[in-house]
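Beneath this line is the structure, given in structure tokens, with notes to follow.
Excluded from the complex is one protein chain; the other protein chains are retained at their positions.
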Amino acid sequence: MSTHRIDELQFQLGPFRASVYQTLQFGAMAVGLTAMTLMTMASVDARFHVWLEIGLWCCLGIFAGELILRCWQRRPARASNYLFSAAGLLDVLAVLPVPFALLIGVPADTAWLFASLWLLKLTAIVPGFSLLGRVIALEARPLASVLVIFLIVILLAGAALHVLERAAQPERFGSLPLSLWWAVTTLTTTGYGDAVPDTFLGRVIAGVVMICGLGVFGLWTGILANGFAAEHRRLNFVQNWDLVTRVPFLRNLDPPAIIALTRMLRRIDLAGRTTVVRRGRPGDCMYFIASGEVEVEVQPKPIRLGPGAFFGEIALLKDTTRTATVTTTSASTLLVLEVTDFRDFMAHHPELAKMITEEGMRRASAIKAGTTADDRDNDDDDEV
Amino acid sequence: MSTHRIDELQFQLGPFRASVYQTLQFGAMAVGLTAMTLMTMASVDARFHVWLEIGLWCCLGIFAGELILRCWQRRPARASNYLFSAAGLLDVLAVLPVPFALLIGVPADTAWLFASLWLLKLTAIVPGFSLLGRVIALEARPLASVLVIFLIVILLAGAALHVLERAAQPERFGSLPLSLWWAVTTLTTTGYGDAVPDTFLGRVIAGVVMICGLGVFGLWTGILANGFAAEHRRLNFVQNWDLVTRVPFLRNLDPPAIIALTRMLRRIDLAGRTTVVRRGRPGDCMYFIASGEVEVEVQPKPIRLGPGAFFGEIALLKDTTRTATVTTTSASTLLVLEVTDFRDFMAHHPELAKMITEEGMRRASAIKAGTTADDRDNDDDDEV
Amino acid sequence: MSTHRIDELQFQLGPFRASVYQTLQFGAMAVGLTAMTLMTMASVDARFHVWLEIGLWCCLGIFAGELILRCWQRRPARASNYLFSAAGLLDVLAVLPVPFALLIGVPADTAWLFASLWLLKLTAIVPGFSLLGRVIALEARPLASVLVIFLIVILLAGAALHVLERAAQPERFGSLPLSLWWAVTTLTTTGYGDAVPDTFLGRVIAGVVMICGLGVFGLWTGILANGFAAEHRRLNFVQNWDLVTRVPFLRNLDPPAIIALTRMLRRIDLAGRTTVVRRGRPGDCMYFIASGEVEVEVQPKPIRLGPGAFFGEIALLKDTTRTATVTTTSASTLLVLEVTDFRDFMAHHPELAKMITEEGMRRASAIKAGTTADDRDNDDDDEV
Partner (left out) sequence: MSTHRIDELQFQLGPFRASVYQTLQFGAMAVGLTAMTLMTMASVDARFHVWLEIGLWCCLGIFAGELILRCWQRRPARASNYLFSAAGLLDVLAVLPVPFALLIGVPADTAWLFASLWLLKLTAIVPGFSLLGRVIALEARPLASVLVIFLIVILLAGAALHVLERAAQPERFGSLPLSLWWAVTTLTTTGYGDAVPDTFLGRVIAGVVMICGLGVFGLWTGILANGFAAEHRRLNFVQNWDLVTRVPFLRNLDPPAIIALTRMLRRIDLAGRTTVVRRGRPGDCMYFIASGEVEVEVQPKPIRLGPGAFFGEIALLKDTTRTATVTTTSASTLLVLEVTDFRDFMAHHPELAKMITEEGMRRASAIKAGTTADDRDNDDDDEV
């Protein structure tokens, strides 16, 4: 969703206005959260209260403006659609709570604490949240099991400690909620030390709870690690598939080869005028251009390669360093094939090896007679 | 065991009575545990003691009733079988301890703490415990090794700190049990801070113990993570195998293809009247119906697909959005094939690609002439 | 090494004497460590000092006796070999330090703390230590890198906090060693709370240190988890290979099939008279007998199967429950093939499917005409 949102933005506003918009949003967030924090510090608030409040209202105004603009842009028909989407809900949550709290008479310094909800807007900008969300959704069952273990250990340990320690430390273990508080801080290995068992048996149980805590940690981590690895592969495959099908001669490989290659590629997004590979550096990967354009600095004049072209393969084929510098001319999406995977793929799919050589020859002869044979083999990974 | 138990329940009682039964059980658990907790808080207990005790007895009555019912249902012959099974033992543990404790003269507020055992019944309801249990059983050897490392570090560190710190802090490190208590809280990185070494050497040893703690964590997590991943795959395979063999045309694939597909599928259980895919949404998976029925909303009238049918494949084959909404008519079990795996499978098993097309054609012509060609390609993943 | 040692023991002494020997060793360890612990508790020591000391001397005597016996058993020639092996060193470490400490005038209560070294003997008994050791040895380089990160973070954070906090808290951060102590307790997320930064910048740095702590954890765990998984597979393969080559008809499979099978099998060691599978239970694996013997309870009289035979395959082939109970007659080593792997293997290696059927027929006809056809398909996994 997040990358999607930024893409959509650039599409609607153009790159310059999109970056102004983003700077404004990040700025408002930073200024607003700082002002909110300072407002809670009595000494600062006493001297600058008016300025802080003006700053906060300005930030709120920016977010309110954004919300109204987005609704207006979509006409009444689709505005409700937007308001009930995840992104829309976050935009509403950023605007409404503070005025609402002030209206129902909450004191200003408390009401403005709702400004911390502004940080949630980051989830729509920073990529990767949908991935984490899917992992948690798919692994919900085992995660729930671990949570139940967690609850059982806490309740049993809390009850046991309550019985054992209530006589000696009534203010620490005198009721079950107090004991449970101790159990939670212990099982998570936080260990505030505000409540510590004194009896021998209580300490033995505490030790067992701590070790269970490590076990719970371990299971939790194991579940998330596996789920994350699987989702990461899936997402990578889905994204690469779209890009691979844009590269003409990859599309013509036989199906199992496409699948294998799609698994191996790694996508990188580069801004314009970024050096992709630098002449003389060791070459450890080759590149396919999914979108955008790159310029290869060769004599007598630079060559431009567009979507569907590839470069950097000669350094891998001949085990040499890069022989020319390659720079993007505009924002480009490249697909990187690491040398490891390159060799693996070449070994199992000799037809691609042939295609790469042939495609190179074809392109070389199409542009210029003698110079191009060397000029595509210039790449480095210093941007990666 | 757990899903098994719920399935068995639904089979015996029907879905409505099963859900009444489950609500009753969860309700009794929630009410009982809350009452037990409140009883330990002196101020609440003083005012509402009678009500709390009534609530607890009611909950106990419900669990006792369940236990008697289950025994009676099975006749004497199989009742003992049940009582010594894991589930039966939990049911007994929920009922007997409290009355027994009251009988032998334990004060009421302590006796009722045994009600925390009621929470153990969750292990029979929440799925996934048998999985966690198997992981721990299979990885028992390396986990035991880690535990022995744990014990050795604790004992050696405890003895060393006892020697180093007993003069300065006799009340903290004056005996080995006190030192061991410090070592346990330190190795698990809980760090209550009630006992902290003061000498230089003591602090160096403490630092080493903490780093060992991280190492123990790491090994423990590594073992559990690997074991969990292996078991998860195994369980998934076993469950899917049963479902795959119910889908006629999957059964006819050649054996290696069935194995590969069984590994790829993910099972989802949906209630009746749930929307599986929504027209116009992007399609990222296809579905096989293992049991239940779905309704495809096409013109002129909806089509129903039963066990063995599949849907959602056209959005993947043509890379389009879903072209119709599909809803379950009754509780259904679907097998999901993600687009990633779909493409992989299609590439390596061209015969399935053919079968899917043919099956689709056959079904389409069997139902209606011109409309069905488009109406099965309507699915979305908003339920996943 | 560990399992090796126990095997060697049983070979030399026979199972009964080996178990007496083991009980004696564990008993001496338990009694000795308890006595040592009690000795450090002033109140207990005052009343029972003589008895505790007698107990400790007895335990020491047992370990000294073991050491002498083992040396004597090996003659002078190989005794030095033994003494410098890992196991021998542990045996020496268990015996010498206490008398030596007493000789050079260390007070008795301190000298006996060396008895905690007795626990190290566990490493030679509990299996899995060599595995953990190999993981750490193979992953030494990345683990060392993490340790260096650890050191760098601690030193930089310690120096920074020393500068920031020394004025306000001279007794906590007044010298670099004090600051480093704080940094260690913080980076490991132990957090005793004896030293806590007060300044704003100090707390910001502390927050960064804590987050680095999580990162160090994560890297450490990732390294160990991967190393552990790889070693576990390797060890499993090596152990299974020896067993697979003892089963005649597995030996005759074509090489890639043997490799695949060796990866899939899981070894279980069962004592005599243990029920392997129970009639009527669901069957989720089949068994190969690597050594030992099992008895299949069929009519008219039980059948015995020895090394090289297999059982439990019919429940998998026909998807039925176990049809007879199988019990070991002596200590046996079985190789378990889970249903998941069984189906996978059958799909990819049809020749084994044929061999299993044929072997079954051959064995059936060799023993008795009509009864054996059903009697091998009786197994359960309640021992696994």
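As written, the chains take the letters A, B and C, and residue 1 is the first residue of each chain.
Convention: contacts are C-beta pairs under 8 Å (C-beta built on N, C-alpha and C of every residue); 3 or more make two chains touch, one makes a residue touch a chain.
Keep in mind the model is a prediction, meaning the values are calculated, not measured.
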Identified contact with the non-displayed chain, of A:189, A:262 or A:325: A:189
Residue of A:126, A:168 or A:271 in touch with the missing chain, whole complex considered: A:126
Touching the absent chain when the full complex is considered, from C:191, C:283 or C:312: C:191
Sole contact to the chain not displayed, among A:33, A:108 or A:138: A:33
Touching residue (missing chain; options C:123, C:221, C:327 or C:340): C:221
Hidden partner chain, residues of chain C it touches: 137-138, 141-142, 144-146, 148-149, 151-152, 155-156, 158-159, 162-163, 174-177, 180, 186, 189-193, 196, 200, 203, 206-207, 210-211, 213-215, 217-219, 221-223, 225-226, 233-234, 237-238, 241, 255-256, 258-259, 262
Chain A residues that touch the omitted chain in the full complex: 33, 36-37, 40-42, 110, 113, 116-117, 119-120, 122-123, 126-129, 131-132, 135, 147, 150, 177, 181, 184-185, 188-194, 216-217, 220-221, 223-229, 232, 266, 284, 338-340, 343-344, 346-348, 350, 384
On chain B, residues whose C-beta touches the chain left out of the figure: 189-193, 221, 225
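As a convention for this text, only the chains that are shown with their structure count from here on.
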Central chain (distance from its CA mean to the mean of all protein CA atoms): B
Copies chain B and chain C - rotation angle from C-alpha fit, nearest 5 degrees: 90
Centroid distance [mean C-alpha coordinates] between chain C and chain B, Å: 27
Shared interface positions of chain C, touching two or more other chains: 189-193, 221, 225
